[in-house]
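== subunit A ==
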Amino acid sequence: MKNESAKPLISLRSLSKHFGSLTALDKIDLDVNAGEVLAIIGPSGSGKSTLLRCINYLEVPDGGTITLGAQTIDSSRPVSRQELSNIRSRVGMVFQSFNLFPHMTVLRNVSLAQERVLGRTTKEADERSTQILNRVGLAEKASQFPNRCSGGQQQRIAIARALALDPEVMLFDEPTSSLDPELGLEVLAVMRELAGSGMTMIVVTHEMGFAENVSDNVMIMADGHIIEKGPSAEVMRKPREERTKRFLHAVHDR
Partner candidate 1 sequence: MNIGDFEHFLSGIVWTCVLTLGSFSIGALLGVPLLVARLSGNFLIRILAQVFIQFVRAIPPIVWLFTIYFGIGASLLHIPPLMAALTGLGLIATANLAEIYRGALNALHSGQWEACQALNLSRWDTVKDVIGPQVLRVTVPSAASYLIGLLKDSAIASTIGATELTFQAKQLAQLSFNGLIVFPVAGLCYIALSLPIAWLSRKTDAHLRKRVAR
Partner candidate 2 sequence: MMLPTYAEILEWLPELLRGLRLSLEVTLLSLVLGIPLGFVLALGVISKQKALSSISLFIVEIGRGAPALVVLQFVYFGLPNIGLTLTSFLTAVVALAFNTGAYTSEMIRASLQAIDQGQREAAEAIGLSSVDEMRFVLLPQSLRIALPALLGFSILTFQGTSLCFTIALPELVSKAYDIGANTFRYFPALICAGALYAIISIPAALLVSHVERRAGVYAQR
């Protein structure tokens, strides 16, 4: 399968985050290998999103380190603009509410960061954008504005926007939670294709089907802790922890 003997692409050590008296993340240790697809599931408030958002420093952790390849960020030191820029150029993020820029065309949404952050010319950026929009099946929407696209289309454009920067890792924060089930399918299809192409992905989701069938590993979180982590078939079918069993039962009984 995937190369598991090499050093992990992402390593989190003792990662902690508090919101006032609430502990969102309690000394989390996690390794994600290159090419691995990790699904993170669990009840609301378990810290799943917080964990994801710490990786690209949208949330500033209160403790611990984040290592991405050769770069390590220690949360006990203030992070420099250069370090931040490095991390964010290597990590792509897809949000639950898409967050496309409504005042720009779809093409510009995908091209903007390529020009401003990667320094590509408009021509280069637009060509690459068209390529990627093709890949997610939305090339014909390039000159339209986001509000003319359905939710599922907007999320696929958001994925394209993140992919355009050639990230090493893609983070997905509940990508289908805002979508009707039907529209969610088209997004999941794109994510499935992406996984198949070897992209390293960490996906916070409620889509149990995706967790079981597409991801390599599944991780359950609750109350800021990792309850269980392992290959998806095992965790989803034959969980070891009681907490995991309870969560999966609750999900299946719906």
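In this section, a contact is a pair of C-beta atoms (placed from the backbone, for glycine too) under 8 Å apart; a residue touches a chain by one contact, two chains touch by 3 or more; residues count from 1.
As a selection rule, all candidates are chains of the complex that A comes from, given by their letters.
Note that the coordinates shown come from a computational prediction; the quantities given were computed from them, not determined experimentally.
Here subunit A touches, in this complex, candidate 2 (chosen among 1 or 2). Listing the residues of subunit A that touch candidate 2 in their complex gives 56, 58, 85, 88-89, 91-93, 95, 97-104, 112-113, 116-117, 147, 158, 161-162, 165.
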